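With one protein chain held back, the other chains of the complex are shown just where they sit.
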Amino acid sequence: MTKLLEVKNLTMEFGGVVALKEVNLHVSAGEIAALIGPNGAGKTTVFNVVTGYYQPTKGDVSLNSQSVLGLKPNKIARLGLARTFQNIRLFGDMTALENVMTGADARNKVGLIGSIFGTSTSRQDEKLSHSRAAELLTFMGISHRSGQLARNLPYGDQRRLEIARALALEPKVLLLDEPAAGFNPQEKVELGELIKKIRDAGFAVLLIEHDMSLVMKISDRVSVLDFGQKIAEGTPSEIQSNQKVIDAYLGVVDNAS
Amino acid sequence: MSSYKTVLSKINLRDSFGAWWENATKRQRIIFRVALIGLFYALPFLDNPIIGTPETNFQSVLFYPLAVFVVMAVGLNIVVGKSGILDLGYVAFFAIGAYTHAVLGTFYGVNLWINIILGAAFAMVAGVILGLPALRLRGDYLAIITLGFGEIVRIVALNLEFTGGAAGIQGIPAPPNIFNVTFDVLDPKPHYWLMLTFTMLVVWMYMRLGKRRPGRAWEAIREDEDVAEFMGVETTKYKLWAFVLGGAIGGGAGAIYASQVASILPDYFTLNVSILVLACVVFGGMGNIWGVIAGAALLQYLPEKLRFLSETRILIFGLLMVVMMNIRPDGLFPRKKREKVYDKVTGQEISR
Amino acid sequence: MSLVKRSIGVAASVAVAFATFVAPAQAAPAGCNGNIKLVFQGGLTGGAAQTGIGEYNGFRLAILQYNEKKTASQPKVEVASIDTQASGSQSPALALKTVNDRCVVGVVGGMYSGETAAALPYYLKAGLPVISPSATNPTLPSVGGDVFHRVVANDLVQGPAMSKIAKREGKRIFVVDDQTTYGKGLADIIKKDVKATLVGKDSVTEGTTNFSSVVAKVKKAKADVVVYAGYYPEASKFIKQLRNNAATKNVKFVSGDGVLDEEYILLAGKYANNTYLTAPAYFLGAADKALTATYKKEYGVNPRIYTLEAYNATLFFLEAIKAGNTDKPSILKFINTKSVKGIGTTMKFDKAGEPSKKFINEFTVKNGKIAYVRNLINR
Partner (left out) sequence: MDFSILWSEFFGLTLDGIVVGAIYALVSLGYTLVYGVLRLINFAHSEIFMIGTFTSLGLSIVFGYTGLEEPLGIVLFFFVFLVMALASGIASGMSAVLLEFVAYRRLRRRGANRLSSLISAIGASFFLVELFRLTTESKDWDFPRMLSKDPVFSISTAYFTLDKIIILLGAFGLMFGLDRIINTTRLGRGIRAVSQDEKTAILMGVNVDRVISFTFLLGGVLAGFASTFYMLFYESTKFNVGFLLGISAFTAAVLGGIGNIRGALVGSFVLGLLQQYSSVVLGYNWRDVVTFVILVFVLLFKPTGLFGEAIQRARV
């Protein structure tokens, strides 16, 4: 069990306000790790730091035991860290296929000059991106949408498309930010299966999710954030029986759901 | 107004054409392309009352403003339309190109063919120098910086010795003959054809890039720069490329322009030019190259056609822009609203 | 476009080209039913419209009178104009239209140097004679070759005249220009002339409103004469702001023909008084009372600066036509060789197309009126 993504005592402050404090996390190969916690606990902040959008105040983030601190998000992404967004953020005026191809391009070498003169590598790369994107759309079960503009897709398919786009980067770790938000129970079940499928396809997954039933069903390991601090970590069953967590969190959710 | 709108929304040229285009056979398409290009090359001979410009020489109008602004619009479209970078100083690149040929051509006898390339190159360099710092900014900050850049280039040209200061440069040489076509001040046709060829080269390049990786990267940046970055797009690099390529096109166009008008002054390169080019891009339909070309041609042709209104022509022109934008906010031929069709079996795209 | 239509187009344009260049000399241009056209080039709209319209009226008046008096054998002359808005970027397309019009045998204009320079290559190529009433930039002959002429002395003459006044009026001279082709060209000449006594210089732009920094410089330089090379809109603001500053309120203000205009007095008000102005021109009002009366009757306004010069320039063409020349080459030959009596002067051109008699007059503003002071240079 090699640790792919490792976050060491991460602290993040915004103008004196502490968003994360001494947080330690890791995601190992082939597992689905979940990150849960009440609203404003700092879950999404973790994603934003890990993906290089924010520079942490203290602490270290390493991918494949090599630090990615200070790298630009696009570099980190190409090193193997892809994410989705709480509020779907697709390239609305591009077709579904193009959305995914944009992700797939990150794996390609060819630059601008090559594209102008249509060198053989560039043509190969284009084919590659295209076929990979097509595969992924099929894998996510939305191949019939490939020609449509992302913004015209139904909600569920937009969620799936976002995941497909992220997978196109062939990440080592896939970060999912509340993928089940707005899904009905039936869809949630399907999504659960899908995420498992993704894991089995060889992608480690870090999952932020509010829906406990889903989290507990699919994740191998759960970490709990509260007020920017990790208060617990363990298997779903451990977490469910953890008093601190129940106090801080589960109670709240039960009322909510 | 509203009735106008309903009427206009009914006549949707590009969809009906697009439909025809998609069902057209390879042969039909080739014929269409050839016919179209042929028509463009023949335009100077079609100076008749219907399309001609009564008050000004039609052939010369075809070159400037028409062809010149079409090229610039295509160039700026890469920046504004495709990548969503608001550039209000595009004239700077045009000026750099023009002065490159004016200075090197007039005083050092370098011929136009080389100067087109040099002009483009210098414009690219300028693009990098401005772009590296400026492209870190967004939206209107970038707009004002580029605007400033445009003015600076003009002011510098106005104050330097070798650019002839306010008097500008006269007697700029035309290029040597090619396949016994003579480039002559009195005959704008060859320069028009030259600019047309340059345009087609640019369009070809644009199409190449547009449907490949860079095109996707640019669109992604336009749609959502952060997400593009998260998806592994080197946003800074591609923004710079868009900026620099746009600049290169402006520079090349400038060199050809200088060679045709044979004398240039700093006050040919005011902010108004930048604004007009931007207007062309948006008027035609940002990001859709055919729209941009049509828009630019129309927007430059109308004032000449309207010259018989002499006094009031810009007035009416301005009014037209407001009305037009209100009727069709996304321009004459908006960016691909039309969704592509893919072959069920191969998954290959059928359209385009 | 069908092939037929296209080929017709080709045929037509070839025919035009043929007629334009290969038309036999002496014969009146074909297809103009015996009439010939003279074209005025200048700014009829835009910022400089005021002066432009004045010149255009002078041009029209001359032709009007010719057509009234002409004998049956002489061709009728049609009035035409191209409005460059005094800007170079506009003139090429318009100039090309003019040279392609077979009935056009001459151009009176351009009004400013920039627009003229931009149009001259076309006129030169087409051998279309040009007489400018007011473009004074020295470089123009080099662009215009043998087709370019002007009835006014150029800035190489006006510059020294201005320097002459400046040196006469003071010991410490400050030169300001407006960075236009005209202004900067003039300023450069003056700076050379007054080198010894030059205490400072600055360049503003057209549309400048805030001269306080320039005033500060003038003050710091302890200048007693300020020379402004530019046009009246800026000059009027500049002089006001000079006069309103305790330290500079008494400096002598010298400027050229770009400022010599009623508008200048309207804008600068009493501050225009006792400023020193030069021009390579007379005022129609002063030169010919009768003609001025006709002019007022015809156009309901007072003649302006260069109205007279436009009138004279047109006379030159009309004399050529009276002498039986009806096409470009012969008219050009006439202009290059003969001399013509105009209002207040006899016009003849040297090799470069400059007037053989060059003169600069000094004017001033006395209680709100432009007044002729003396002739400064007369070669």
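Going in written order, the chains are labelled A, B and C, and every chain counts its residues from 1.
Here is the rule we use: a contact is a pair of C-beta atoms (placed from the backbone, for glycine too) under 8 Å apart; a residue touches a chain by one contact, two chains touch by 3 or more.
Because the structure is predicted, anything quoted here is derived from the model rather than measured.
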{"item": "Chains in view touching the one left out", "value": "B, C"}
{"item": "Residue among C:C103, C:V204 or C:V225 touching the omitted chain", "value": "C:V204"}
{"item": "From B:L158, B:V185, B:M205 or B:V233, residue that would touch the chain that is not displayed", "value": "B:L158"}
{"item": "Among B:L186, B:L278 or B:A297, the residue in touch with the chain that has been omitted", "value": "B:L278"}
{"item": "Hidden partner interface residues of chain B, rising order", "value": "80, 86, 133-134, 136-138, 140-141, 143-145, 147-149, 151-152, 155-156, 158-159, 271, 275, 278-279, 282-283, 286, 311-312, 314-315, 317-322, 324-326, 329-331"}
{"item": "For chain C, the residues touching the chain missing from this view", "value": "45-47, 49-50, 179, 202-205, 207-210, 212-214, 216-217, 219-220, 233, 236-237, 240, 244-246, 263, 266-267, 269-270"}
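We adopt the following convention: only the chains that are shown with their structure count from here on.
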{"item": "Closest chain to the centre of mass proxy, which here is the mean CA position", "value": "B"}
{"item": "Intercentroid distance (Cα basis), chain C paired with chain B, Å", "value": "36"}
{"item": "Approximate Å spacing (C-alpha centroids) for the pair chain A, chain C", "value": "73"}
{"item": "For chain A paired with chain B, centre-to-centre distance based on mean C-alpha positions, whole Å", "value": "41"}
{"item": "Residue list for chain A, restricted to those that touch at least two other chains", "value": "none"}
{"item": "Contacts with two or more other chains, residues of chain C listed in rising order", "value": "none"}
{"item": "Residues on chain C engaged by chain B in the complex (per definition of touch)", "value": "1, 5-6, 9-10, 13, 45, 83, 87-89, 92-94, 96-97, 99-100, 113-114, 117-118, 120-122, 125-126, 137, 139, 142-143, 179-181, 183-185, 203"}
{"item": "Contact footprint of chain A on chain B as seen in their complex", "value": "205, 208-209, 212-214, 216-217, 219-220, 222-224, 226-236, 238, 241, 335-336, 339-342, 347-349"}
{"item": "Residue numbers on chain B that touch chain C, as the complex places them", "value": "39, 42, 44-48, 55-57, 59-61, 64, 158-159, 165-168, 170-171, 184-186, 188, 261-263, 265, 267-268, 304, 310-311"}
